[in-house]
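All protein chains but one are shown at their positions in the complex.
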Amino acid sequence: MRPSLRSLTDKFYTAFAIFAFLILIIPLLHIILSIIMNGIKRLDLELITSPPKSLLGSGGGILHAIIGTAMVVFIAMLISLPLGFFVGLYLAEFAKGKFAHFLRTLISVLAGIPSIIAGVFAYTVIVVVYGFSALAGGFALGIIAIPYVARSTEEALGSVPMEIKEAGFSLGIERWKVVLFIDVGYAKSRIIAGFLLALARVIGETAPLLITILGGINIPSNIFSPANAIPLVIYQYALSPFRIWHNIAWSAALLLMIIVLVINLGVRYYLKIKAIY
Amino acid sequence: MIERKILEEKIRNLENMLLKMYSITVRGVQAIVDLPSDEALKIIEESEYSSDILNWEIFEEAIATIATQQPTAKDLRFIVMATTIAAVHERINDLALDIAKAIKKIDDVPVELKNSIKTAVETILKMLEVTKNAMVAHSFIDVHDKLSKLDDIIDGIFRGALDFLEGKEDISIRTVMNLVMILRDLERIGDLVGKIGARLIYIETGKMVPIK
Partner (left out) sequence: MVNIKVQVEGLSVWYRDKQILKDIYISIPEKKITAVMGPSGCGKTTFLKSLNRLIEIHEGFRVYGKVLLDGKNIYDPDVDPMDIRARIGMVFQKPNPFPHLSIYDNVVVGLKLRGITDKKYLDRIVRETLEKVGLWDEVKDRLRSSAAKLSGGQQQRLCIARALALNPEVLLLDEPTSALDPLATAKIENLLVDLKKEYTIIIVTHNIQQAARISDYAAFLYMGQLIEFGETKDIFTNPKNELTEKYVEGKIG
């Protein structure tokens, strides 16, 4: 009698785990497959290379949004990578006691801010002064990215084994040199992976862009001009009444999904070949 | 092949010490022929003293080498046998001194016996040379045969001398007693050099082959 009950319980839990997995994976698969099936139609060269055409014709692309995304992400990285890197570096290597605790709390708070709030902040700081611009969008995304960069940098540097640090010190060099050249050198690939993952994280942010870049049809001439971005244009076209635009929206979504997938897989592969240690 | 530099250096050092011991012994034994001169006695006394000290030095070097280098196989056999060979040399020099003291006590040694003693000493020196050459050249092929034959010669001299003394009439008992001790000691030295040969063979082959 007893063994039978135990194996029954075991089977039940296994079944339950599989069931939970399916509940999770089925919607995910559904989303992915929908995007692929609907988006493949307009995933062509024109999508990527041409700006929007007039509504009445077919065709047209999202070149303006692609350029806009590139600008916005570039600015976001310009802000978040150095800042996040040095905060992460400081927390991993130099922080002691109260100030470190304060800084970590700050980073946590920043990580928890809803992205729209970052957008509002960027509005009050940048848009009010320079108007709707790629700069404002980049600023907002930068704020969102900072905690990701800081945390991954801190973790990467924390993974440097003590024996590497000791070897660094026994070369007879200053502490900052050991940190900057030895520790960072050792953790380089993990740090870069952190950068790329932060990039992948913010490339799809939509909410803050709503109130910072405006999202028109123009190709931005510089960082101070209004711009559009891929997630934003998906939002706009999806909500529009035009089927042509719906098609483009699906394709843009597929494009974005592919970009994020490539970055993520690229990071994994990069870490695999670099981290032989 | 991995060099074990320190061990090899220590083994070479022991070889050199054994060679030094060999030359001390040769010097002492050679001087027996020139007895009862004072110089000869002095040489034999010095040899006995130096061989005693060198024996201890070889012993200390050997145990230090064993303790620190963990030698095995032939290296180990050599190091351990080096101590016993040194001890044998020290015994030989002891016996040479005994002989010197005994000769000093008598002055009517018959000419025939003087010759016997001389021949015995020469034979012993030949035996010693056999052992030295074997150690230097690391070649032990005919050590056993050569040493056995030479040892037999000494045994023959000893027995012949005893026969001679038995027949002699005009000779004091004291002289006879001392001569017997001297001849006995020479015969013992021959045996001891044979032992050295046996130990050298053991180093090379790992087998104990007595030389009689």
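Think of it as A and B in the order they're written, each chain with its own count starting at 1.
The rule is simple: a residue touches a chain if its C-beta (ideal position, glycine included) is under 8 Å from a C-beta of that chain, and two chains touch if they have at least 3 such contacts.
These numbers come from a predicted model, not from an experiment.
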Of A:Tyr123, A:Phe139 or A:Tyr186, the residue in touch with the unshown chain: A:Tyr186
Selected residue (touches chain absent from view) among A:Lys53, A:Lys177, A:Arg201 or A:His246: A:Lys177
Among A:Leu43, A:Leu83 or A:Ile164, residue touching the chain not depicted: A:Ile164
Hidden partner chain, residues of chain B it touches: 2-3, 5-6, 60, 63-64, 67-70
Touching residues on chain A - with respect to the absent chain: 161, 163-167, 169-174, 177, 181-182, 185-186, 188-189, 276-277
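To be clear about the criterion, only the chains that are shown with their structure count from here on.
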Euclidean distance of C-alpha centroids - chain A vs chain B, Å: 92
